[in-house]
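For reference, the structure discussed in these notes is given below.
Removed from the display is one protein chain of the complex; every other protein chain stays in position.
Chains: A and B, in written order; residue numbering restarts at 1 for each.
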Amino acid sequence: MEIIKRAIAGTLESSDAYVEIEPGDSGIRCELESVVEQQFGDSIRRLAEEVLADCGVKNANIRITDRGALECVIRARIEAAVMRGKGE
Amino acid sequence: MKNNKVVSSLAEAIRLSGLKDGMTVSFHHHLRNGDHVLNMVMEEIAQMGIRDLTVNASSLFDIHAPLLRHIENGVVTHLKTNYMAGGIGRAISSGILADPVEFRTHGGRPSDIELGRTPIDVAFIAAPTSDPMGNCSGKYGKSACGSLGYAFPDAMNARQVVVITDNLVAYPMLDWSIPETYVDYVVAVDAIGDPSGIVSGTTRITRDPVGLVMADRAAQVIRHSGLLKDGFSFQTGAGGASLAAAKYLRDIMLREKIHGSFGSGGITGYLVDMLNDGCFESLMDVQCFDLKAVESIRTNPRHQEISASHYASPSARSAVVDSLDVVILGATEIDTDFNVNVHTDSNGSIMGGSGGHSDTAAGAKLSMIIAPMFRARMPIITDRVKCISTPGRDIDVLVTQGGIAVNPKNQELLLRLKDAGLPVVDIHDLKEMVERTTGTPAPAREGGRVVANVIYRDGTLLDTIRSVPAK
Partner (left out) sequence: MRRSMLFIPGNTPNLLINGGFLGADALIFDLEDAVSPDEKDAARILVRNIMKYMDLRGCETIVRINSIDTDYWKADLEQIMPRKPGWIMLPKTGCAADVLTADAEISRWEERLGMEPNTVRLMPLIETALGVENAFAIASASKRVGAIFLGAEDLTADLRCKRTKGGAEIDYARSRMVMAARAAEVDVYDTPFTDVNDDEGIRTDAEYAKSLGFTGKASISPRHVGVINEVFSPSMKDIKYAYEVMDAIRLAHEQGRGAIALHGKMIDAPIVARAQQTIAMAEEMGVGKAVQHEE
């Protein structure tokens, strides 16, 4: 699946994550800003790669601004951003 | 001739006080995040070239950020305080002071001052109203803050006492808090603070549904604790969920016609409402949080100002906290031994302090922590808190949205809550439940050198706080 346009999902409210995705040409590039970087930063980055792989996205730039969202919420926001960015 | 203590300027007062390198100056925090006095005085001191001072302030707020410059420049080399807001705390946590900050409690500070453990050379009293001889009060004036409770030990024990006011009235002002007998100099300035930062217009309870559920549970715990009966005494913090708990408690007391004895501590409009509704006979007020509290302490004789020592000193013959039935407190972390951290955030950076936390917890028959199971994915319950602010032996119960954990030392409470059908859960199970939801956080990095010592109310060292690299 290809990301053909820039798309966003989520909010900057507490317990949510704001996800921006845009087309890329050199694999997955992930940028993360998180209030729980120290405790969960690595696990969130791993999660992002896993979710994109599950969605079949091979090339994309993704930026996640995390406000302490649980994993299932971050997952939902990435999935929504992908769905909006694949432009079908 | 001692019939006029008014001096022409702050600089003159500092000069007359005999302040020299290496001495200690003190401040109180009733003007909270609207305080101009600490900054004004320290700026003057810096310009006079005095260095190597100890600042003993009952609390520090982010408005006091200019203090960081005085630390960098060597004007201030030691800090003693009971509470430090996050902006100042981050800088301290990054290690800008060579010697560790000394954290005390609202009761431990006056105790140590009175016992001569932490002598003060010059106390600066921010006074919303004063007469020329230094009879002063917080109840009147454009910068009115209500009680001046935390300033009493400073005024009564400092070698020199300077009152700074923006409302100089004719002698004698009546209904003073601190009498002229303790005051050396009076300085009039344009503004001692910004009223919008001093007290809130109104303090509001939380609108967060999860906070309201916790508050509801907290009120039920009190109701079934066996302590809620005529003569009941109560204190709560000004956090949104704690205030909501007070509101629900009020509803219960009114419905069941329970006439309490007193409410204490930092006073908000909610406690004033409880006083006026007959839930309490009196309020014991060391600090006012909102305009309603200020208005009440000015007009209602049953709303009594108390000094910091009277409030919480462990070395006083007795203090108000010793007569407390129930106190509701907050936590940034609590561990499975019920130790509570209110000093540092989840990264170990300073963003608070005991205030009256461990004093009231030690005094009250029932000490309740009210906190959500997680904040922004950070579990509230840990194996070991990063900093022990209040030892677990003084905490009876933790109330969260997911359940109520009772300290096993209080078996009677455990049975009472179980009988009442409240959702009681073992704190270890609660911790596990939280981590199932949030995931297990990576262990905190081990910090560097000690940037603060947490001194328990009896003067013993309770814990240390280590540096956190600045981002």
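In this section, a contact is a pair of C-beta atoms (placed from the backbone, for glycine too) under 8 Å apart; a residue touches a chain by one contact, two chains touch by 3 or more.
Every value quoted in this text rests on a predicted model; they were computed, and no experiment measured them.
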Of B:Ile88, B:Val342, B:Met373 or B:Val468, the one touching the omitted chain in the full complex: B:Met373
Contact with the hidden chain (one of B:Asn276, B:Gln304 or B:Thr437): B:Thr437
Residue touching the undisplayed chain, where the options are B:Glu44, B:Glu114 or B:Asp216: B:Asp216
Residues from chain B at the interface with the omitted partner, ascending: 208-210, 212-213, 216, 251, 373, 401-402, 421, 423, 433, 436-437
Positions on chain A contacted by the hidden chain, ascending: 9-10, 13-16, 69-73, 75-77, 79-80, 83-84
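Everything below uses one rule, namely that only the chains that are shown with their structure count from here on.
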Between chain A and chain B, centroid-to-centroid distance (C-alpha), Å: 41
Complex contact set, residues of chain B against chain A: 346-347, 375-378, 437-439, 441-442, 444-445
Contacting residues of chain A [partner chain B, same complex]: 14-15, 35-36, 38-40, 42-43, 67-71
